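Contents: one structure, followed by commentary.
Here the complex is missing a single protein chain, while all its other protein chains stay put.
First chain written, first letter: the chains are A and B, and each begins at residue 1.
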Amino acid sequence: MHKIPITPIMKPSEGSMGSTGTWRIVKPVVQHDKCTYCLQCWLHCPESAIVRVDEERKIIIDYNYCKGCGICSDVCPVKAIIMVEE
Amino acid sequence: MLLEIRFHGRGGQGAVTAANMLVKAAWISGLWGQGFPFFGAERRGAPVAAFARISDKPIRIHCEIRSPSIVVVLDERLLTLVDVTKGLVPGGWIIANAKRRISEVLPKSKHYKRARVDATSVALSIGLVMAGWPIVNTAMLGALLKATGIMPIKSLISACMEEWSGKMGELNAQAATRAFNETVIEGD
Partner (left out) sequence: MSTIKILTGNYAVAWGVKLSRVKVIAAYPITPQTTIVEKIAEFVENGEMDAKYLMVESEHSAMAATIGASATGVRAFTATSSQGLLYMHEMVWWASAARLPIVMAVVMRALAPPWSIWNEHTDLMDQRDTGWLITLAENNQEVLDSIIMSYRISEHEDVLLPSIVGLDAFILSHTLEPVEIPGQDLIDEFLPPRPPKPFTLNPENPITHGGIVTPEYYMEFRYLIEKGMENARRLIVEVAKEYKNITGRWHGDLVDEYKCSDAKILIIVAGATAGTCKEAVDVLREKGFNVGVLRLRYIRPFPSSIVRERVSSVKSVVIIDRSYSFGGGGIIGADVASSIYGSNGGPLIHDYIAGLGGRDIGVREVERIVEETVRAMESGEKGIKTLWFDLKREVLE
């Protein structure tokens, strides 16, 4: 039997492209006093690197996978996420 | 033996069904058959054609019928409206639903064998009418079998009873039988 399947099949898995956290040149930082927990950043993050903590109505950024694209900062309606140099 | 038959009718008159019923009756008689419509769009009232092949062997040929040995005409006026003798082999049959002698309506039919029956009257008298039109196709098959003897009339009756359940089957079988009995072979 050959080592590849007969048709390309992909299974969802964490960090299939490796630790994309190493790709960052700037990183998002959450100013929790401004955050309204609207979850726009959680919805838009292409790497699913925004972790929800519903009990505390707080978001945490998983820097192992956050590649620093800045989308979260861009979509935040109250400017609670700022991009800072690594 | 390979018989090629062409039916002339009007769209909605049942020429295609006639070809198909003949194939079914042939199978009941132990013969092979193939039935097909004129390939294309058909409109109610317009002159149309349908075709059948009957053989004592499986039929391999798959092409149009250009030289039939039998033509069946479902409407008297079609005798002069279309060239029903086109391609008809010498000595072939013209079998028509007609009140008058076929040779009177179409003088050149004298070169062929002829049989006629007033299938319209047969259909009307037994009440075989659909959407206002007398249904003459099964009656004309009765005439075809009477004239040519290619298979017994009881095969056609069985085919009618299998195809249509209840009264419709009986009426068609009755039309076929009456037309079979009333068919006139025209002498020269």
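Miscellaneous remarks
The rule is short, and it goes like this: contacts are C-beta pairs under 8 Å (C-beta built on N, C-alpha and C of every residue); 3 or more make two chains touch, one makes a residue touch a chain.
Predicted model only: the values in this text are computed from it and were never measured.
Across the entire complex, the residue among A:6, A:25 or A:84 in touch with the chain not shown is A:6. In the complete assembly, the contact with the undisplayed chain comes from B:27, out of B:27, B:133 or B:164. Screening B:46, B:61 or B:185 for touch with the missing chain picks out B:61. Counting over the whole complex, chain A has residues 2-12 touching the chain that is not drawn.
The missing chain lies against chain B, touching residues 19-20, 23-24, 27, 32-37, 39-41, 59-63.
Keep in mind that, in the parts below, only the chains that are shown with their structure count from here on.
Distance between chain centres (mean CA atoms), chain A to chain B: 78 Å.
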